[in-house]
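One chain of protein is taken out of this complex; the other chains stay put.
== subunit A ==
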Amino acid sequence: MAAPLSRLCRPLWRITTTGTLNKGVRNVSSSRQQNVKTAGVASPWALHGAVCLQRLPVVSQDRSPIEEEFMELMHQMELERSLLSDHELRLLEDAARMSRKQEEDYDSDEEEEDYRDKEIVTAQDLEDIWEQKLKLFQPAPRSQGVDEKDMGSSERCLADSLILLVKKDVGSQKLWLLPQIQWQTGETLRQTAERALASLPGADIKATFLGNAPCGFYKYKYPKHIQKEGSVGAKVFFFKAVLPSHKHLPLEKNLFAWVKKEELQDFLKPEYLKQVRRFIMAL
């Protein structure tokens, strides 16, 4: 009974869907056509591979005010709930001994044998010695003295992760983009992205690509006078790459920029930016 019923139901269902959801049906049919196309005919979208090269933060971020307050509270609470350490006990003993010495009725014989007439290194002296030793070491300054506005240097904002942008001629305009290059037959898209990175005029940047899968994509249509039969537009697939820890990269200023996530909006077109922002994580 069930089988013939279902056979009856199916055409009914199709009628209702074609009546109400025209768009859905159209989409389904177009994707089917596209699938047929990939089997025999090349798709109308040109493929590009792009690389999202990140310089990860080198220095820890500054604490926000609430974080500072909380850190101080935690230190205080830990100190209150702790036991006295050996060093602190020693400090207390030394202080007690000094106060005993200052008293008028001080009898040196009452002291323990070790502490009678010998010169003692008090715990306070030790602390001073340690502080002196610490001052001999000069750590590098956190801000590194590079101008924050100098977009070309990769030593900017050490506390944030920076993305590499390239100025490129697209059609008639010069746009800031993530480095991209056209896909060639016979290579995977990741190899295209690696080629895009290697083709940058600059030092050989050795970056680690994070996986074979793209992290995002952006598709755009060519303006109508460029559109021919068989090329509607281009699809750009982005791949994430990470710079190895701290190497200087001399790159030309006008063509390259190392940019934080917040500054991306000054450089990229709105539609492009919308897609790119999704996979860049500035945590």
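For this structure, a couple of remarks:
Convention: contacts are C-beta pairs under 8 Å (C-beta built on N, C-alpha and C of every residue); 3 or more make two chains touch, one makes a residue touch a chain; residues count from 1.
Everything below uses one rule, namely that contacts and distances are computed from a predicted model.
Think of the chain that is not pictured: of "Large ribosomal subunit protein mL40", "Isocitrate dehydrogenase [NAD] subunit, mitochondrial", "glutathione transferase" or "Serine palmitoyltransferase 1", UniProt labels it "Large ribosomal subunit protein mL40".
Note that of A:Gln132, A:Gln173 or A:Thr208, the residue touching the chain absent from this view is A:Thr208. Touching the chain that is not shown, out of A:Pro141, A:Pro201 or A:Pro270: A:Pro141 (per the contact rule at the top).
Listed by residue number, the positions of subunit A touching the unshown chain are 31, 34-35, 38, 43, 45, 47, 56-61, 66-67, 69-70, 73, 77, 80, 82-84, 89, 139-142, 144, 158-159, 188-190, 208-217, 219, 235, 237-238, 242, 244-246, 275, 278-279, 281, 283.
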